[in-house]
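Our next item is chain A:
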Amino acid sequence: MELLPDIIIPIIKILFIAHLLIIGVMAMIWAERRVSGWMQDRLGPNRVGPQGLLQPIADGLKFMFKEDLIPNHVDKPLYVLAPAMLLVPALITVAVVPFGSSIELFGETINLQIADINIGILYVLAITSLGVYGVVLGAWASNNKYSLLGGLRSSAQMISYELTLGLGIIGVLMLTDSATGSALSLRTIAIEQGAYLWQWNFLIHFPAFLAFTTAMFAETNRLPFDLAEAEQELVAGYHTEYSSMKFAMFFMAEYMNMIVGSAVVVTLFLGGWHFFGLENVGGPVWSGLISFGIFFVKTAIFLFVFIWVRWTLPRFRYDQLMNFGWKFLLPIVLTSIVVTGTLWITTGSRLVVGIGNVVAAFIVVSIVAGLLVMNKAPEPAIPDNDRQITPSALDAIE
Partner candidate 1 sequence: MNPEQILFILFGAVSLIGAIAVISFRHPIYSALSLIVTFFAQAGLFVLLGAHFVAAVQVIVYAGAIMVLFLFVIMLLNLGTLSAKGAMSRKLKGFAVILGILLAIEGVYIAVNAINDPAVASAETATESVNTTTYNIGELLFNEYLLPFEVTSLILLAALIGVIVLVKRGNQEEN
Partner candidate 2 sequence: MSKELIVVLLVAPLVGFLINGLFGKWLKGNEKLSGWIGALAVLVSLVCSIIAFTSLNGGAAPLDETLYPWITGEGFAFNIGFRVDALTAVMLLVITGVGFLIHVYSIGYMHGDEGYTRYFAYLNLFVFAMLILVLGNNYLMMFVGWEGVGLCSYLLIGFWYDKQSATDAGKKAFIVNRIGDFGFLLGMFTLFAAFNTLDFTAIFDRAEAGTFEQIFGANTLVIATLLLFVGAIGKSAQIPLYVWLPDAMEGPTPVSALIHAATMVTAGVYMIARSAVLYEIADTGQVVAWIGVLTAFFAATIALTQNDIKRILAYSTVSQLGYMFVGVGVGAYASGVFHLVTHAFFKGLMFLTAGSVMHAMANELDMRKMGGLKSKMPITHWTFLVGALAIAGFPFLSGFWSKDEILHSAWGSSSLIYGIGLVTAFLTAFYMFRLIFVTFYGESRVDSEVASHLHESPAIMWLPLAILAIPSALIGLLGWGGHDSWFHHFTKSVFPEAHHDASGNVILFMVISSIVGLAGIAFAWTRYSKRVPSDEPTGAFHRLLANKYYVDEIYNALIVQPVKNGSHFLLWKLVDNGIIDGIVNGVAALIRFIGGLLRRLQTGLVQVYIVSMVLGIVIFLAYYLFFT
């Protein structure tokens, strides 16, 4: 075990990424408020620092200096544990995401990635699936019925959308050549995609890309999938009882999840650090830095999409959420797997696979929509003032 490559460089990479994430969270908080202000034709925070850039720091200070309340009725150990259980998975997922090609420094080839493990994509899925515990346990430990409802919704939603998340990448994995490394490694997947737009996976697996992205939104509990917090119904849901730094951790975890999710999407579907015209520019150091820049920009653009969607789409109703997950996304990704496999084996052409995927998804959506329309039960004649949703635990499972 050598000191430099095996210990120091990883530690530097870890520190770099961890700080980048935290700064990214702050930037996101600022960006979200500014972008929403822009979208709603208002200003947003602009007092603290230039353009309000220091607003997140002010917020952070406020969180830190607030009293750390632990209500009497909560289940203390879990109440304390829950924010961490949400934050930690968000932090450690990023370990396998390749954020650039490689840099040659001090006579070492340094991959811009903390750990290139051969089952990287499975690792991502595994850790993502743990995120739900923070929400669920926080909700339960709060001993508050709104929180509990939020937790229930969250767990059901996570399980439903995790399927889409996992199945959505199968097509990508099928077309990834494992000659250059394990097909399950995110780095291999990124390398396999070329520099040009049509070599990126999102065009070849367009329906799967859309489904995966949607499921990713759901996993991050962002609008339009924020049923677990849903201020109007559940009074902020699972974090109702939280305040101060514990609340901040929930808050940070959400943004961190967004960032990591975007990075994963970029790696899987948007060509990773590739961009045409910027291949092999400069020396071994510069090309690595440029690749990191490309990755950074791509992730930022995708993050903008996150914010954009949040301030554009209204929240789903619970049954709509379930219908959408099980009746649209799941059939789409399943079809995508079948079509990709069949067409790849029979034709071996990515173009055919891409077109076939879109056509098949279109057909599936038409069929499902047709079936739904045909089986639609007549709307019950409920007077408008009775239409408010009654919080009831049994609603959640139906």
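Note that in this section a residue touches a chain if its C-beta (ideal position, glycine included) is under 8 Å from a C-beta of that chain, and two chains touch if they have at least 3 such contacts; residues count from 1.
On how the list was made: all candidates are chains of the complex that A comes from, given by their letters.
These numbers come from a predicted model, not from an experiment.
The candidate from 1 or 2 that touches chain A somewhere in this complex is 1. Residues 75, 78, 117-119, 122-123, 125-130, 132-133, 136-137, 139-140, 148, 151-152, 155-156, 158-159, 162, 166, 178, 182, 184, 393, 396-398 of chain A are the ones touching candidate 1 in the complex.
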